[in-house]
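What follows is a set of notes on a single structure, which appears directly below.
For this view, one protein chain was removed and the others were kept in their places.
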Amino acid sequence: MVAQQLLNGLFLGAVYALFAVGYTLVFGVLDILNLAHAAIFTAAAFAAFSLAAAGVPLPLAFLIAAVVGGVLGILLDRVAFAPLRRRNAGTLVPLISSIGVAIIIGAVLRGIYGVDELHFVTGGRDAGTTIHLGPVTFTTVELTIFVAAVVLMLALSWVLRSTTLGRSIRAVAQDRIAATLLGVDLERTIAATFFIASSLGGAAGVLTGLEYNSVTLDMGSPIELKGLAIIILGGMGSVTGAVIGGFIIGAVETLAVAFGLSEWRDAITFGVMFIILVARPSGLFGKRALRQA
Amino acid sequence: MHALADFYARHSQLIDQVGINALLALSLSVSLQAGQLALAQAAFMGIAAYVTAILTLTYHWPLIATILVAVLVATLAGAALAYPVRRLRGVFLAIATIGFGEIVRVVANNVSITGGAEGMSGLPQDANTLTIYAALAVVALALFGLSRTKFALAVALVREDEHAARGVGVDVGTVRMLSLALGGAIAGLAGALYAHSSAFITPNDFGFERMEQILVWCVIGGVTSPLGAVLGATFLSVLPELIRFLADYREITNGIILLLVIVFAPGGLASLWRRGPIRVRV
Partner (left out) sequence: MLILENVGVRYGGVDALRGVSLIVERGRILGLIGPNGAGKTTLVNATTGLAPLASGSVRLDEQRVDGLAPHHIARIGIARTYQNIRLFGALDVRANLAAGAFTRPARLTGEEIRTLLERAGIEHVDPDAQASSLPYGDQRRLEIARALAASPSVLMLDEPAAGMNPSETARLVDTFRAIAASGIAVLLIEHDMTLVRAACDAVVVLNFGEVIARGTPSEVARDPVVVEAYLGTGAEALA
């Protein structure tokens, strides 16, 4: 029983982690909370739906949709954040800017797809073969989703650690001015960060849509705020923290449901976040100073 | 005169809404002026709305009494919230207060006294436009009065440089707590009036979506100016009506206008007026 719950938590947490990583990447590099992240999550899910409906095989649709998410991220930066960077507008203003873009994306999606709930022809997690492995049961679809999420996170880790781009991103996150002095192309690095963060967020959207076999305009709402709780828990700007935080919250939620507290799970998630925030504001892995003063 | 009465009859709901939204924007601007990104106004609004609704429907208290108690409760909530978040700044504070809001929403969603997910209906709708705007006027007057006191100076100093503020003798912790409490009071007033002007209230009326809205009003209007907050709330509340003719393109136009204003006037609409340094008249 416990093993099954833990497995469910693992599967859930993987997608949460994937989404949260996008938030934390942007915050780490730009000190901005990107409130359009959930909108891109949703947009990619719709894109995957359209591609699948047009006959594109699911794995390919997944990849293309993730790339669409990435491109949206670059556009988001160009339109909403880059102009403000030049004016040194602080951290509050870009937040509003991202809300504006989120509204626009939502409006466009509504215009194209309407307000109905859409379903993948291939079905969701229940469409896969059920596998029994000792005390636990899961479907092949669930497993695939989990593996996809993990693979993407590992790929991110590799990029950050072993590529020049990754090093540039980490340099800019640590000290923007020093990085520029060392020759890092700031704008290109920022664009790349948005591409990566948003494609991961988009991937999370596609995986979520597949998991529940449901693509709706408001599918991003539940995860939008949860993502914030996760990055606080894990530590702002820490990718490792976002991943671990995602799994922790996945576990917390699953356990809450198992104990019959399903309707309270959001409160529990935020309760946990609150306690962490108050006791250890830098989160589990955060290095960011909490005092801006 | 006839035309005026006609205009009012057709738009009274919007006019009431603008009044309440202006109060909400003012409540956030109080926190923002202290440099605190405390995004709990929607939660304070909700707490007050539910207190009012419960007192009205279950205990049949009169209007003014329910409003007073609701405002008191919201104020205390603000003061109480200040303690656990006292060391948090910037985005951390924002997320913590958003979290508080979510907890409040979930509680309201699951507790029988608040009617759960279905909320509370059958509310008397006995707060008319005069009441709402009288409340707005009282708050505006009170804030204006406050702006001439040492408290206003303390708030500005905490916003500009907390460290230096301590150095000149400002008790930063208390200032932050008071500004949160004041924000709670004003948001509570808005919430109580909201409950008395709506037929029903549900937990989702006071969630993150509402909070985002309030934040947008304040930043678009101009963060460090109460006038800006009211401007932003008015402009953005009225905007959907103004662009109603755009039908399906309303939402996207809303977003585009938001982007345009913020990118070309990051200081908000009020900054287009203000020239020179911020004057704190003490």
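Order of writing sets the chain letters: A and B. Residues in each chain are counted from 1.
By our rule, a contact is a pair of C-beta atoms (placed from the backbone, for glycine too) under 8 Å apart; a residue touches a chain by one contact, two chains touch by 3 or more.
Since the model is a prediction, treat every value here as computed from it, not as a measurement.
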Note to self: One chain isn't displayed here. Which of the visible ones does it touch?
What the structure shows: B
Checklist line | Candidate in contact with the missing chain, chosen from B:85, B:106, B:132 or B:157 | finding: B:157
Next item on the list: Over the whole complex, note the residues of chain B touching the chain we left out.
Entry: 150, 153-154, 156-157, 160-161, 163-172, 276-280, 282
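Heads up, the rule we're going with is that only the chains that are shown with their structure count from here on.
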Notebook entry, point to check: Where on chain B is chain A touching in the complex?
Noted result: 32, 37, 84-85, 87-92, 94-96, 98-100, 102-103, 105-107, 109-110, 161-163, 208, 212, 215-216, 219-220, 223, 248-249, 251-252, 254-256, 258-259, 262-263, 266
Next item on the list: In the complex, go through chain A and note every residue touching chain B.
Entry: 27, 31, 33, 35, 79-80, 83-84, 87, 89-93, 95-97, 99-104, 106-108, 110-111, 224-225, 228-229, 232, 236, 263-264, 266-267, 270-271, 273-274, 277-278, 281, 290-293
